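Have a look at the structure below, then the notes.
Removed from the display is one protein chain of the complex; every other protein chain stays in position.
Moving on, here comes chain A:
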Amino acid sequence: MVHPVIKLVAQRIALGLLLLLAASVLIFVGTQILPGDVAQSILGQSATPETLANLRQELGLNEPALTRYFSWLGGVLHGDLGNALTNGQPIAPALGKRLLNTLFLAACAAVIAVPLAIILGLVSVRYRNRWPDKLISAVTLATISVPEFLLGYIVIFFLAVQYRLLPSLSTVYDGMGFGDRLYAIGLPVIVLVLAVLGHMMRMTRAAILNVMQSAYIETAELKGLRPFAIIARHALPNAVAPVVNVVMINLAYLVVGVVVVEVVFVYPGMGQYLVDHVSKRDVPVVQACGLVFAGVYIGLNLIADLVSILANPRLRHPK
């Protein structure tokens, strides 16, 4: 007899892979129906019909869509994302470097934002409807309401221009030390933390408040436990599933939603890379970026599902 958790986990992983395949189809179809012509945009206005036809032939644009999809997918499965149309270079190494930069930025923001959000959520519940709760709610609501580019310029104005604490341009290069890198990305990290903090904190608060209605919380109160011990030890373990879900969605946002922030701070991450190549109609690069983003989204949500399953004592310890 297979443990039910193993069965559920295997199901979720299989579903995740299926979803990724479906995403690859959508990305491919999506890029096919985009208006415009790569050959046209490479050659510019001076192109003759003949040179256009030759270039299309060379780039394989005349093959049927289905053939192109499978040859693309086959390449992807072997780690080959194809060559960029604009400069003919392989995409994988260039994209890999950018992806690492983005992941580094996202990880730094997450390491600060996730524990902070959960702690603020716990504090809000402890002092619910009193001033600490209202202050935390007001501040986090304000920071999610301000558009990120504006937040970016606000922190640049204060922290880079007025007080000169952190650089306004997040320039990173190969061989840069870890400390220097952290210093360079200080401002975008602050902006990202402010952008995702509110959702996670509010979800933590709501999920725990929901659990606080349970009879076993009354049991804990009648045991004479301290209010914070009740929240952290008795309520939080039962609120893991909804909290993890919203944390993962925000982590995914940190990776795929940072385009604007990267542009504001001129940070060489995935976002800038994608924007550059969309404007050049470089379809293989756009497809590769789309696939990586989809993978990140699906992967993180898969982790959220798995944590939710593992957090359920009924599934972990069957009768």
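Assume a residue touches a chain if its C-beta (ideal position, glycine included) is under 8 Å from a C-beta of that chain, and two chains touch if they have at least 3 such contacts; residues count from 1.
Convention: contacts and distances are computed from a predicted model.
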Its UniProt record identifies the chain omitted here, from "Formate hydrogenlyase", "Energy transducer TonB", "ABC transporter ATP-binding protein" or "Cytochrome B561", as "ABC transporter ATP-binding protein"
Of A:N101, A:T204, A:N238 or A:Q287, the residue that touches the missing chain is A:N238
Filtering A:L55, A:A220, A:A252 or A:V285 for touch with the omitted chain leaves A:A220
The missing chain sits against chain A at residues 214-216, 218-226, 229, 234, 237-238, 311, 313-314, 317, 319
